[in-house]
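This view holds just a subset of the chains, kept in their places.
Per-chain residue numbering starts at 1, and chain names A, B, C and D are given in the order in which the chains are listed.
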Amino acid sequence: MRPSGRAPDEMRAITIETGYTKHAEGSCLISFGETKVLCTASVEERIPPWLRGKGEGWVTGEYSMLPRATHTRGQREAAKGKQSGRTQEIQRLIGRSLRAVVDHRKLGERQITLDCDVIQADGGTRTASISGAWVALRLAVNALMKSGDIVEDPITAKVAAVSCGIYKGTPVLDLDYPEDSNADADANFVLIEGGKIAEAQATAEGAPYDEEAFLRLLRLAQMGCADIFRAQDEATRK
Amino acid sequence: MRPSGRAPDEMRAITIETGYTKHAEGSCLISFGETKVLCTASVEERIPPWLRGKGEGWVTGEYSMLPRATHTRGQREAAKGKQSGRTQEIQRLIGRSLRAVVDHRKLGERQITLDCDVIQADGGTRTASISGAWVALRLAVNALMKSGDIVEDPITAKVAAVSCGIYKGTPVLDLDYPEDSNADADANFVLIEGGKIAEAQATAEGAPYDEEAFLRLLRLAQMGCADIFRAQDEATRK
Amino acid sequence: MRPSGRAPDEMRAITIETGYTKHAEGSCLISFGETKVLCTASVEERIPPWLRGKGEGWVTGEYSMLPRATHTRGQREAAKGKQSGRTQEIQRLIGRSLRAVVDHRKLGERQITLDCDVIQADGGTRTASISGAWVALRLAVNALMKSGDIVEDPITAKVAAVSCGIYKGTPVLDLDYPEDSNADADANFVLIEGGKIAEAQATAEGAPYDEEAFLRLLRLAQMGCADIFRAQDEATRK
Amino acid sequence: MRPSGRAPDEMRAITIETGYTKHAEGSCLISFGETKVLCTASVEERIPPWLRGKGEGWVTGEYSMLPRATHTRGQREAAKGKQSGRTQEIQRLIGRSLRAVVDHRKLGERQITLDCDVIQADGGTRTASISGAWVALRLAVNALMKSGDIVEDPITAKVAAVSCGIYKGTPVLDLDYPEDSNADADANFVLIEGGKIAEAQATAEGAPYDEEAFLRLLRLAQMGCADIFRAQDEATRK
């Protein structure tokens, strides 16, 4: 029995509120239940030094938690003077995930930074970040296409992410905090619309798992991402 | 003529949405027009080392801008590895302003941290932060009184802040970004309900000002803070 | 009764020893009683990136306390690896104050850095810094005019600063350390010769203050700055 | 055809030289072909603060590359003043992997730090690090059991890691640098002797992959780890 009463393959409610901030070229507030992440896409007409002159663009991600997004207040990384290993790991994952669905030549020599700031955390902040970042990216690219700055759509597909895990022996979809902090295994899947995998990470927290368990988690992720793809579609069509 | 068409003594619309995040002991999203700041109050049953054993509490403030709160994206302070001088100056101001209306003995040996995170910026983020932080503090203290952890109310009065400035020769209230970036003088007032001043800071950006101009800015601030006190009152009575 | 026996409107003895170090283009050791600050002006034929090609110069300030300028030894900021919020706040104030009396176009494309290093502290180090920095700046600009590097005088007026406060209920001028650490309110005024205000900052430390108290502090500051302007005049005429 | 001429399911030569340094409680130099990592286990009779008084121990990992382990010299992280996101991600993975096969209660209140320093890099440094760290840990624990400091063996199984990837369309085992830098997908598996999985991470670098490809990579990893388990066995029996 899940603490929330959800069925093992049941996602939390997904809501995506686009245009959440007025300055960003694309933005949304994405919620997976009580997890809320503000995702913004910022377009800059400059690229990292190593890409100059190649006619290609770049997509990168940044991630942070507001200090009181969590049950107990966490110290600001800006005050500590450095980003934690966890933050850096998540930032790298967000960037890789979004780059997996972008044709960098069609993007042109510009950089899009996807900032994911967690307003409220209840498990699954990194996967909500990736799913929301795609929406912000889609909106920013739409604007660039409308203005004629980009001619051909550089986004090749939707990308979404969801966490799964083995909780009290049962594979479950979309872990919330009470599950996440007690799971035997914890997996994050980044899936591309159409069935392919961009990234799979499954970690044994308590007991190691076997191949079959892994495949069941992947099935759950595929179900969850189907829901997220629908929500992304609705949000960006509006 | 102000860019927004407002009268010189006209505030922007003030809205205060309380309970904006579920984990904080007190929270609100305060808006002064398009400026939006999330203010949370976190209660911790520990105090800074220099206060131990004195039977007193402590109130402190922290401040940050989300990277795309502004027209162009700013680099994260966590990524740069340090907080700017501006950030530290504002944090110190928030803390001092709130401490001016708290009786530390009645608070007891606990610390309340007021986190002010700017979601969207359009001028006046530090004054909106102070005004919203009071609401978050009030809500957190209400909860501590309801639970019996605090017996006597440690909050002695309302405190609010507003910016004023001399824009194209005219003293105006509650500068927005287009005004703020072109003002001849720029002032921030932190006022206490009842008429007293907690902090006054007036800086000549373009041309120095005289005593009379200062007094007119103070008058405007008193008018603006009257509106803010009303909004604080409504928000915390709900 | 003030601990020093001074009258409420009495400044400490002001001395300004110019040419205190031989390498700086302008320098002085300024004393407000036992507070002693070494101020140097360094001229560099380069400007910050954001000003390049505009035909304008820049004036900036830096501030530090020697570790044993104070009653008890403070840790070096260089050893801690960062400057405190207080240091950065003071540095920003010094720069703004001096820029208020400089015509950046007449200065030409060069930067003048005003370093204020506190040799001995007894209250009022930031205001002594500003007052002494003007002397160092004046001397450096005199040299640039003598050498023909600058044709028209870019300094538009004298600027001076002094602290005032409410000590045991009485507004007093030029707080020393015993007063500063016990004042109910603490104000710093940066005034321009001729009567205008560049910056006013008044903070309630103990009890909030009212408009009348603020105006009495401003009067005291005007009296104190008149003395400082005379001392600056003598020092730079020699 | 692989650049090295190896068959798709062929590991590079594995060598493990134990006792490589004299001070560490356990140590080895592990080579996967030209990739060479020095792994040391350091036993300290202290534990992290959050574990005090629980009667449990802790196992953690650290990782670094010597500046000229690679084709071109990399700047030292100590000189840059911080560890990269990649370094922190690998350190976290090493620690998690080894903790998956340690019973922390049987270890007692002590910490074992597994330092993995890459002497020479040719792909697969993180997986060689994990595989060698187990050997260093085994040797250190053997010494603690011999001295009577530990009574029951806290190591529950062998753990090993290997990289796999899709190179020019073909799933291959144990990527070397020329393959790693051109792979379409890149996976790291941490497996436990007996068939379970401690960690699986598969990233699409070029093109996304499907479930079948993932399973073929897992098969290759199982074959590779069988070889590593044999090498670990030989090395620790000597």
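By our rule, a residue touches a chain if its C-beta (ideal position, glycine included) is under 8 Å from a C-beta of that chain, and two chains touch if they have at least 3 such contacts.
On a predicted model such as this, the values are computed, not experimentally measured, just so you know.
Asks: Which copy number describes the whole complex, given 4 displayed chains of the same sequence?
Replies: Of the complex's copies, 4 are shown; altogether there are 6.
Criterion: only the chains that are shown with their structure count from here on.
Asks: Need the most distant chain from chain C, centre defined as the mean of C-alpha atoms.
Replies: Checked the centroid distances; the maximum from chain C is D.
Asks: Do chain A and chain D, two copies of one chain sequence, contact each other through the same residue numbers, with over half in common, or through different ones?
Replies: Counting which numbers both chains contribute, over half are shared, so the two copies meet through the same residues.
Asks: To bring chain A onto chain C by a C-alpha fit, how many degrees must it turn, rounded to the nearest 5?
Replies: It works out to 120 degrees.
Asks: Just curious, how far off is chain D from chain A if you go by their C-alpha centres, in Å?
Replies: Computed value for the inter-centroid distance: 28 Å.
Asks: Distance-wise, how many Å sit between the C-alpha centres of chain B and chain D, to the nearest whole number?
Replies: 51
Asks: Roughly how far is chain C from chain D, centre to centre by C-alpha average, rounded to an integer in Å?
Replies: A distance of 59 Å separates the two centres.
Asks: Quick one: which residues in chain C touch 2 or more of the other chains?
Replies: 82
Asks: If each chain is a dot and touching chains are joined, what shape do you get: line, ring, star, complete or other?
Replies: line
Asks: Considering only the defined contacts, which chain B positions touch chain A in the complex?
Replies: 21-24, 27, 34, 38, 40, 42, 44, 62, 64, 66-73, 76-83, 87, 113, 115, 117, 119-121
Asks: Which positions of chain A touch chain D when the two form their complex?
Replies: 82-86, 88-89, 91-92, 96, 100, 192, 195-204, 208-211, 214-215, 218
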